[in-house]
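Here we show just some of the chains, and they stay where they sit in the whole.
Lettered A, B, C and D in written order, each chain numbered from 1.
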Amino acid sequence: VGRGREPNTVVMTGATDFEEILHTEEGEPSVQQALWDAGLDEDITVELQTVVSDSVQRMQDAQSTLQAGRAPPDIHMMDTGWTIPFILREQTTNLSEELPDDVVDRVEEEYLDEALEAARHPETDEIHGIPLFPDFGMMLYRQDLIEDVGYDTSDWGTEPPSWMEFAEAVADARSEHDLNYGFTTQAAAYEGLACCSFNEVMSTWGGGYFGGTENLFTAGDRPITVTDESVLDAIRMMRAFIHGDDDEHAHDDYPQISPSAIVQWSEEESLGPFTGGDAVAHRNWPFSIAEAGDEDVFGEDLGVMTQPYAVSEDEAEHEGVGGTAAALGGWNLTLSPYTDRSEQALEVLEAFTQEEVMLTIFELQGFLPPNLDLLDDADPDEIGPIARYVDQLQMAGENAVPRPVTDVWPEQSALMFQEIHAAYRGAKSPEGAMNDLADRLEQSETEVAEQHGD
Amino acid sequence: MARVRLEHVTKRYEDVTAVDDISMEIEDGEFVTFVGPSGCGKSTTMETVAGLTRPTEGEVYIGDDNVTTLAPKDRGVAMVFQNIALFPHMDVFENISFGLRLRKYDDEEIQRRVEQAADIVQLEGMLDRMPDEMSGGQRQRVAIARAIVRNPDVFLMDEPLANLDAKLRVHMRTELQRLHRELDTTIIYVTHDQAEAMTMSDRIAVLNAGELQQIAPPLTCYNEPANRFVAGFIGSPSMNFAEGELVEDGVRTKNFHVDLDPGNVPGMTVGDAVTLGVRPEDVHLTTAADTVAQPTDPIDARSDVIEPMGDEMFVYLLLAEGAERSMEEDPSSSADQLLMSVTPDTPIEEGQNVDVVLDRSKIHLFETATGQALLHGITNLSGRDSGTTPTEADS
Amino acid sequence: MATDTDGPIGGGETETERDRSGNAVVNWMENLSEAAYAYLLLLPAFALLTLIAFYPLIMTFIMSLREDRTRGAEPLGGFVGIDNYVDILTGNARVARQFMDISVSASFPFLELGVPLLQQALFVTLGFAVISVFFETVIGFGQAYVLDQDFRGRRWVRVAIILPWAVPIVIQGMIFFLLFQPEVGFGSDLMQWLGIFGPNPLADSQDAFIIILVADIWKSAAFMALLILAGLQSVDRSLYDVARVAGASPWQRFKMITLPLVMPALLVAMLFRTMDAMRVYGLIESTAGCTTVPSLTCLVVEAMFGGTRIFATAAAVAFATALVIGLIISVYVFFFRDTEGGLY
Amino acid sequence: MFDDNDSAREDDGVRGTDGDGDDNGDSDGVPEHWKRTREMTDGGQPADESRSGILTEDTEAELDRGPFQQWVADSISNPERVYRSMFYTATIFFLFTTLFPFYWLLMVALTPEGQQQDIILTPNGFNPGAFIEVFQVLPFHWYMFNSFVIATASTILVLVIGSLAGYAFGRLEFPGKTPLMLLVLIISFFPPAAFFIPLNDLFNTSFFLLEPITGDGTLYNTPGAMVLPLSAIFMPLAIFILTTFYAQIPDGLEDAARVEGTTRLGALFRVIIPLSAPGVATAGVLTFIAVYNEFFFSFLMTDGQPENWAPILEGILGYQGQYEVMYHLMAASSIIGVIPVAILVIVAQEKIVSGLTAGALKE
């Protein structure tokens, strides 16, 4: 790829899972075919530069590529979590300007707002990235086991229970069925804790890192609210889940339902015990629905919902938090400013905004379309178990919680997961950890303010 | 206490038998020198005594103990190595004191002994040099000092004086003899220097191709060599040999005849091949024959090359008419050639025709086939024909 | 020996006739003074190092004197002198973990830890380096000694001992990660049962520190072993003969001959292991993570690749790290002074 | 402490028949030449007598006196046995500790995907297919080949350039020696990241001269982008190792070579290097493996495509998904990637050592 390539080849980055569906055997549906079907010039082919799957390493990769001003790749696939820093460093192209107006309008209109938000320039609101697919933090649970111990889960999908109810149900189910674990989630010290698993919990308690959703995308001058009671309560609840009553900092009302091992778990480690039947409930991304919902695993017995909550949206102090939640993940496509074939690349991007393409991707690999309305249009036979949980996914879209991505987000998230992790483990008290975090965030914010003040 | 005894010691490498069934007994306090051609197994034999090489067969005793499998350090031996082998990371003092430090002597004692040893080998003032800052001879002296400083029961010295100049060598020789006398240690010594071997040793062990040829006091080896090999090896320049045949009235070689009653040659009969040997200093000009008690008949010769050596002079004689001096072969082993050693003031010139006689009392007779000595001296006096019949070699 | 007409050996030509046709470059090189020749030999190495190492370091150093810029095309702001270094030492740098966080207090032990010692990059790194290098040296020596023997199957034992060294760091990390991942490996249970570890060793700074030490020793002892083995094999064997006759016990031979003669190689091995250990990163990242066991290089890498563009800080942390390593290494350089074949 | 002597080595032939091969010398019935052959295959070096190895029969007076009277008595009469058994204990200990993680890795590889729970000493299920799947999921052999080429090139470069420098540092006297040596050392003080940004710029800059070779004139995506920095980064170690070993060769041998007609440089390549064979081979092995396994530059200096010289690391990381890791494939691929290299390196090292010391100079 790259050297001496065909003039009409556009190179984009992607992991092997995307590679599998971009080009397939003759006659089989493929993304390339879908792009062509969606109006892409038949001369233009898309080639994939395979990168590793790990998001952090992909970011490093993109960073060194763009830092060096290198192209191809012409189109970068960027994590929602770190698109904005690249936008702010002028390492993406302003698509609002470059794409035809009708396309821009269509995107503005149809795409999930929260997803699009993480692909806009925070200052100008112009679109710099086209969301390829969103991801939501979902709660998976063993409907059969919970119903067994007398809880009615029939409406959990549309109206998630409170954390209290959920915790009790899980606790009962666990002891009744003598399982090793109740509720498993990710609490290792990594980005996923800050952006997602804790972000969700915090949000369902009505808390936020920087107040409400209005402050998410501009660093520098915003309140730091990690010492709010709502945030501390969220941590206390988690400590109760992990450590139970023995822990003086645990929330008194909640039972112990999570193994302490979650403090070293990320997605990879946490999924296994659930699919292996060792846990009652589990938080993970939609890909896990396909796995756990497989007929060979739990099939119909798998329940899926957005996160339980403790504080309703109305009671929440800040705007946009409270109530059920689903952390937002996903990937965007951005156009490298260094490409020498932006025309073709823009055509490709435009084709990606077409519904057929989104659906093809969804059907082929289970990547959710950024326009969630399309979920209903997908062929249930193609998409497998996910078909059963379309409503929940749409609901997740409505309650999506984006992370506060700014140019300094990576730096701040490291501070956050470090402190949250310490608090989870019990190495620090919730207050202590959050006070330390507040201090460090303060410092970081001021530096940004200073830097951009001039 | 420090008798050394080898019993049927054999050492074989893949394709070489370095030591071949050697047995000998070295008395406590004796000074025995190993001599022999290069590669004959001297060093290897020593190594079996030191314990560095385990004999393929046979046993080694030191004192009354069978030490064949004992570690070198427990044998109470000290050794000067042929390849010197100084520790490159230690200075002279440390090299010399190595063995003492191992035995945890106290510092003063070490200091004293090292200084004494350094004194003996004339290395005073060099104690803090590193080996690579010294000349070849200086290194060798360090190696000697390293051995003598330790006062062992048995000294093994493999050509310890090879790199030293004549004067220092004489000095070291004296020193070693003194050490030997004073310490009463057993010394096994290897040298290529005949003078060393002759002056220092109680007995000389002559080795060849891994086999022991003779072990006897120096003069016995010189005067009554057990076989032709020993005869040729001991003495420099080497003995002259002339192959011949036992005839009715004596021995006849290609160029001359020596009277002798064949009946006196033990185990031989007329017609058997014998080799006659005579040392260069036992060849005399007929003009000086009066100093010889029993000269042979004069032999015609022509002087070829004359080598003045300072204190003596070598005259290469050609016996046959038209013979050329052979350069390729050892001068002493050509039938047409005779080497004579005379005092430097002897009036003789190159190319001159001379008549020479041999000193009958110094003529040796060997069996050509086996090389075994038959007679030493063929003094034809009073019925008894021979001076000495060779005793069976001590080996 | 046949006397051939040309003389006893070979043809009549003498060698100078044949020889003095050497080309100009060679002659020029032969006639250089020792110093000039030395510089000539050093030229290729220094040319490469200058281009690939010194030049980037100088650029990075300049970077460290400027201001961070997290937005905009230009990655660096104006010159701020040593501000970035000051920030690092005062705990104000924009890095998630503390470089060092100690203040002097009035009461015993007169030092107050801002965060626990194992959360301070400097001490984690120093502790790791000292302990791991110590054990690697001891074990490496043992392994080298075994490998120096002649025994049947030595080659395969050598392969076995070198194998860990051939393992990529990611895999090394993965092995120990999985071993101590309670779900997968038995390491965690075992150690917990023995009462050494807590329930989540990979999330506990102290337990994770030990795991990382073990992992590093497992892999890097082979490095030591190889170098020491080479040293052992270069020792002139006749020296052992001398020592044996002089009465040295095996231990004395080791102490007085092997050790000093292997010392140059050993020092090189320890020197480079120490520097490597002081730069430990990949292993940590792939097992417990930089949050649990922050090392100096963790700070550098996170600053440089963390996603927030704080290149100036990253550069400054890198240089501060180098400075720390340099200080430790000067201890070695001091030792080298007395060693034959070392620096002098 | 282990020690060795001639007979100890000879006993290798009969080890296993009984423990005290001490005094049976040659009566063990094993033909001399046969033992010899075996020694050769084991050690690769002729077992000459002056090379007294380590296991010896030395009596150690200070042997432990434990309760096992019989054993002690045996040991005293035959101390070699103690060294032997200590030697075996140590060997087995080392073998166990180094190999166990590999065994365990193998178990992980054999365990089918998704069942990586509670693997202790046996795999959870049995799925040798992982070793094939590795190649199906990714062209793992490509990555191995790339790494191989890169490591070989770097090793050669490092050994050649490092040898010149090592010779200068180790055997010549010149002003500025120590400072220059320290300068080399300083490179190793820095985490690789410290070099990265300027190098990344440099290797992505288009050089006119390189255009015919690399197409776009940059080094990115070429082996050069890895060989150069990796050589530079591992050069200090090689220079130090070589310096140490070259310094120990006696001057006399170099002198002899020069009088015989080598140039100064010729003496280096014909005498100094061959005589330092263990050191040179070790420097080579260390460099090769270090480059083969290097993480940082390997990861950042290519775009990760096997056809663009991406090294083995990218391959292994390729089995790592966003939310799941194919542990069994990573394990399998590591075993595939590592074991051949380790064996090759060792075999090569032995060849190098014996080659350098024996026939290498025949022309």
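Just so we're on the same page, contacts are C-beta pairs under 8 Å (C-beta built on N, C-alpha and C of every residue); 3 or more make two chains touch, one makes a residue touch a chain.
The model shown is predicted, which means the values in this text are computed figures rather than measured ones.
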item	value
Stoichiometry of the full complex in this file, by chain label	A x1, B x2, C x1, D x1
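Convention: only the chains that are shown with their structure count from here on.
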item	value
Pair joined by more contacting C-beta pairs (A-C or B-C)	A-C
Label of the chain whose CA centroid is most distant from the centroid of chain A	B
Chain at the geometric heart of the assembly (C-alpha centres)	D
Separation of chain A from chain B, taking each centre as the mean of its C-alpha atoms, in whole Å	96
Chain B and chain D: spacing of chain centres that average the CA atoms, whole Å	52
Interface hub residues of chain A, defined as touching at least two other chains	60, 67, 272-273
Chain D residues counted as touching two or more neighbouring chains	52, 56, 58, 116-117, 196-197, 248, 317
Complex contacts: residues of chain D adjacent to chain C	1-4, 9, 12, 15, 38-39, 42-44, 47, 50-56, 58, 60, 83, 87, 90-91, 94-95, 97-99, 101-102, 104-105, 108, 116-120, 157, 160-162, 164-165, 167-170, 172-175, 177-178, 180-182, 184-199, 202, 228-229, 231-233, 235-237, 239-241, 243-245, 247-248, 261, 263-265, 276, 278-279, 281-282, 285-286, 289, 292-293, 295-296, 312-313, 316-317, 327, 330-331, 334, 337-339, 341-343, 345-347, 350
Residue ranges of chain B touching chain C (in the complex, touch as defined)	50-52, 71-73, 77-79, 81, 83, 85, 87-89, 98-99, 101-103, 146, 150, 156, 328
Chain C - residues contacting chain D, complex	15, 19, 26, 29-30, 34-35, 37-39, 41-42, 44-46, 48-49, 51-57, 59-60, 63, 139, 142-143, 145-146, 148-155, 157-171, 174-176, 178-179, 183-186, 218, 222-223, 226-227, 229-231, 233-234, 237-238, 240-241, 244, 249-251, 253-254, 264-265, 268, 271-272, 275-276, 279, 281-282, 296-297, 300-301, 304-305, 311, 314-315, 318-319, 321-323, 325-326, 329, 333, 340-344
